[in-house]
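Here the complex is missing one protein chain, while the rest keep their positions.
Chain naming follows the written order as A, B, C, D and E, and within any one chain the residues start at number 1.
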Amino acid sequence: MYELGVVYRNIPRTDAGTAGRLGAFGSATVHEAMGRVGLLKPYMRPIYAGAQVSGTAVTVLLHPGDNWMMHVVAEQIRPGDIVVAAITAECTDGYFGDLLATSFQARGAIGLVIDAGVRDVKTLTEMRFPVWSKAISSKGTIKATLGSVNIPVVCAGALVHPGDVIVADDDGVVCVPREMAARTLEAASAREANEGEKRARLAAGVLGLDMYKMREPLEKAGLRYID
Amino acid sequence: MYELGVVYRNIPRTDAGTAGRLGAFGSATVHEAMGRVGLLKPYMRPIYAGAQVSGTAVTVLLHPGDNWMMHVVAEQIRPGDIVVAAITAECTDGYFGDLLATSFQARGAIGLVIDAGVRDVKTLTEMRFPVWSKAISSKGTIKATLGSVNIPVVCAGALVHPGDVIVADDDGVVCVPREMAARTLEAASAREANEGEKRARLAAGVLGLDMYKMREPLEKAGLRYID
Amino acid sequence: MYELGVVYRNIPRTDAGTAGRLGAFGSATVHEAMGRVGLLKPYMRPIYAGAQVSGTAVTVLLHPGDNWMMHVVAEQIRPGDIVVAAITAECTDGYFGDLLATSFQARGAIGLVIDAGVRDVKTLTEMRFPVWSKAISSKGTIKATLGSVNIPVVCAGALVHPGDVIVADDDGVVCVPREMAARTLEAASAREANEGEKRARLAAGVLGLDMYKMREPLEKAGLRYID
Amino acid sequence: MYELGVVYRNIPRTDAGTAGRLGAFGSATVHEAMGRVGLLKPYMRPIYAGAQVSGTAVTVLLHPGDNWMMHVVAEQIRPGDIVVAAITAECTDGYFGDLLATSFQARGAIGLVIDAGVRDVKTLTEMRFPVWSKAISSKGTIKATLGSVNIPVVCAGALVHPGDVIVADDDGVVCVPREMAARTLEAASAREANEGEKRARLAAGVLGLDMYKMREPLEKAGLRYID
Amino acid sequence: MYELGVVYRNIPRTDAGTAGRLGAFGSATVHEAMGRVGLLKPYMRPIYAGAQVSGTAVTVLLHPGDNWMMHVVAEQIRPGDIVVAAITAECTDGYFGDLLATSFQARGAIGLVIDAGVRDVKTLTEMRFPVWSKAISSKGTIKATLGSVNIPVVCAGALVHPGDVIVADDDGVVCVPREMAARTLEAASAREANEGEKRARLAAGVLGLDMYKMREPLEKAGLRYID
Partner (left out) sequence: MYELGVVYRNIPRTDAGTAGRLGAFGSATVHEAMGRVGLLKPYMRPIYAGAQVSGTAVTVLLHPGDNWMMHVVAEQIRPGDIVVAAITAECTDGYFGDLLATSFQARGAIGLVIDAGVRDVKTLTEMRFPVWSKAISSKGTIKATLGSVNIPVVCAGALVHPGDVIVADDDGVVCVPREMAARTLEAASAREANEGEKRARLAAGVLGLDMYKMREPLEKAGLRYID
């Protein structure tokens, strides 16, 4: 957490296939499949609607108002990565704009998750480079202080290790630890198995009360109907 | 308010015609027509822009992190209803997603107002099932504790009785008590009567100062012009 | 700041050419060009995405829940102006809707920046009348108390004098004092000069580390790479 | 809720003995005894530590920035009452200071609960007139608009009817509806019955795990110990 | 506002007698006497209860996380001054602790008002050096970037010029512009003239309704009493 001024170059990444397949389920299903943990706080919002990505985390720890390390992390990006940026204190400054996005995209990054602000959101939207952030702000940053790259970070209340899987969409951002990725994928697949059938029955007017057999447990819990 | 574990099945609803006609005026005009009361707090935001609905409230009281009663309320929905969900403490969890929306829609619900979070917002948007909520969150909920259905609830600071009219659009959410619905509809109609004419005059460059005859009262109040 | 009940009619405005050209750079570049000052707090958000305007400020100081002076300021608008509305206390009420927007637009206003709420946002969006605000709210206001027009105001934490340039877009709102406008325009132009070239190089995979010659200063600062 | 401009003079109050005895248990125990409902939001804080009161609610609905009705409610106070003040929109202005406190105290009020701000808190502390509020603010208010007295109000998220019991201390504020007061008192007494004995056992080092016989249910729920 | 890297050494100060006498009235009365303007936002809270000061402002503009200019402003302090510190962006870091307080006190400062955080509050309390701040935080700051001293600043939403009077107590912080100080003192004195008499009458049970002759205007406004 607290190692400053270091860049870890070779990090173990979750394999790309697992990371990619997790994304198809979406953050809500993945979060359930993990046992309802790993979610970044819901103040993290996408800069445009409709993006749905999953990839491997490269992490960067930044100081308030200073984006120097964003250029350092750019070099560590490999295709399929999502950059996860944490700040050592609360900050809403715009750490990231269209030039950095161009660079990240050229390196193969497929998204950014940052516990601070971003800018040039109109251009980022046109580029279809998705960002989940705490704020949008024109405020620029300086380049003066060392942080670190690819150390474990706390981002929006969640611990993220380099190489973990990030699943992000309109509902939010989930971090799946590397060692839990395979089993989470399995659990997510199982959850989704009969979703289509359930949806069809509900659309036909069947009640969840009946489909999930809730009437008896509700009655046992003491639910009373009054006409 | 505090009756837990009960479901009121037969509630008096505002007649559908009145409820429907109120919606056409929009929440801002209806709020004015009520005498500037009945508004839910402005942190309640639509998950997508452009929806404008009005309907009769069926209410549900939930516990933090527990959406069991959402399945109970589904059965009480009649066509034209809007579900109003209150929570016994602050919570941003995602209580509602695409499966429940499918069920609600099948029962005839035309919207949801919830003082907590929702998820699957991309799918909800595609389904055109409008939701006004405090948050968007992937975080799921459990099904363990009884709340109540169709009791009076406080939702986002406003008291809502089952059967009241809910008017919701991009500007916010207003609750019109059942016994005030008819007279609010009248007042709203009166307000709108010459809106078109006013708009035309303003568009032609006439000033509100003159159209509303404000110059004299402003002068009396002491307004001074300095060149 | 504290002169109540006065309207200044003849205010010196930044020349329209300078004001207009500043807008083309966007709020982020202008904010940098000013030396990273002059930004309104990032809670100020546009009611719809994509608007990008710049113009000269006419200011209005309002009381909480009272929009009487909005009609007074309408008369002082000249083509190319942006109305900047400050409130004497925190308030999220909807001070401004489609009728006032029609009037403002007829007078030549090209936008509104308000440290409070607005309503009728669907219609405002259709009219393409851009507003940057703290909130969206159906809640209406009364017309009872005098404020002032064209005095200096503090809006969302920034001091705005009448005639200053306002640059507003999806990233936020910046106020450029009239006496800094020309030199800020120059500085912004200089910053943008080789943006295209930089973007091309970054898109080609060149790293900011090399393009900006950061490797040496980073090493001097003590950055260590670990394999 | 929405009746403006009325003062109900004769309200049924919970009997003083019940109201008083509830206070001795404190807000936490009373909240438990009610089934964990009736709590005002925790942003309501006392202006000084150590006050613990209970009394019957007289309610007042005020407009933002306007404390005219505080003088109207003063006349309706009877000994043992606590004034509960709700506002029609969010406001932090200082509605109440030492003069009003002098008047309230003279009428027999034993406290104030207000979903807004107060001032003169140094003097109020010296007077030992306890106030639970959302804010402390020097900002004064005007006297211009009618609200109501002794109608049901929503205060800090809780519905309060005139005559309900208010229990307030350092932990927060609970509203006990009049018709639940007697049975809540009973439930609270039962809860407290063997508190002293429990405290003694815990102080002697006995674990809650054993005292409450939790080891078996925890094991059943799957708790594992790892050495 | 935006002049960086400058220190104004000779500033005109409100005369000490006026500044001192204003303090005796307290922030609430002074705020009223000014016509209800000039108040810093109510999130500014004293680090300990009971302090009541007034003095002349020396201002300092700081960058987030950087307190270098605090040492520069120390030299500009004269006996009776209150330092007013504004930050160019939101920050809660602890800019000020016991060493700086020792220095400020030695120079004659009688308080600090800072739109950020402070630390060592236990020692500051023992020293009886009053501080009004947005936050309390252990987080230290660096000394790297120039701000300015004795330029006009926006602090907690209020414009403060060097030499203005600051009145601060448990209710909040008010800034009285130098040119309004004398007349505000007069207005405050007039307000206080018969406070003692009013208090005595209210304490004797006289109602504000009668003392302020409100019954007639309330009736005219339409107030109805219901038995």
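What we mean here is this: a contact is a pair of C-beta atoms (placed from the backbone, for glycine too) under 8 Å apart; a residue touches a chain by one contact, two chains touch by 3 or more.
Given the structure is predicted, the values throughout are model-derived calculations rather than measurements.
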Touching partners, among the displayed chains, of the absent chain: A, B, D, E
Contacting the left-out chain in the complete assembly, out of B:T92, B:Q105, B:S148 or B:T184: B:T92
Residue of E:E75, E:E179, E:E197 or E:E219 in touch with the missing chain, whole complex considered: E:E75
Option from A:L22, A:M44 or A:M180 whose C-beta touches the chain left out: A:M180
Given D:D15, D:E126 or D:E195, the one touching the chain that is not displayed: D:E195
Chain not shown, touching residues in subunit A: 1-2, 4, 34-39, 41, 88-90, 152, 154, 157-159, 177, 180
Residue numbers in subunit E that touch the chain omitted from display: 5-10, 48, 68, 70-72, 74-75, 92, 94, 97-100, 102-103, 105-107, 117, 119-122, 125, 135-140, 143, 145-146
Where the missing chain touches subunit B, by residue: 63-65, 89-93, 139, 142, 144-145
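Quick note on the criterion: only the chains that are shown with their structure count from here on.
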For subunit E, the least number of touch steps when starting out from subunit C: 1
Most distant chain from subunit C, judged by the mean position of its C-alpha atoms: D
Homomeric contact subunit C-subunit D: same or different residue positions, threshold half: same
Intercentroid distance (Cα basis), subunit B paired with subunit A, Å: 31
Interchain centroid distance [CA atoms averaged], subunit B/subunit E, Å: 41
Per-residue multi-chain contacts in subunit A, two or more chains: 92, 139, 145
Graph class of chain-chain contacts, one of line, ring, star, complete, other: other
Pairwise chain contacts under the document criterion: A-B, A-C, A-E, B-C, B-D, C-D, C-E, D-E
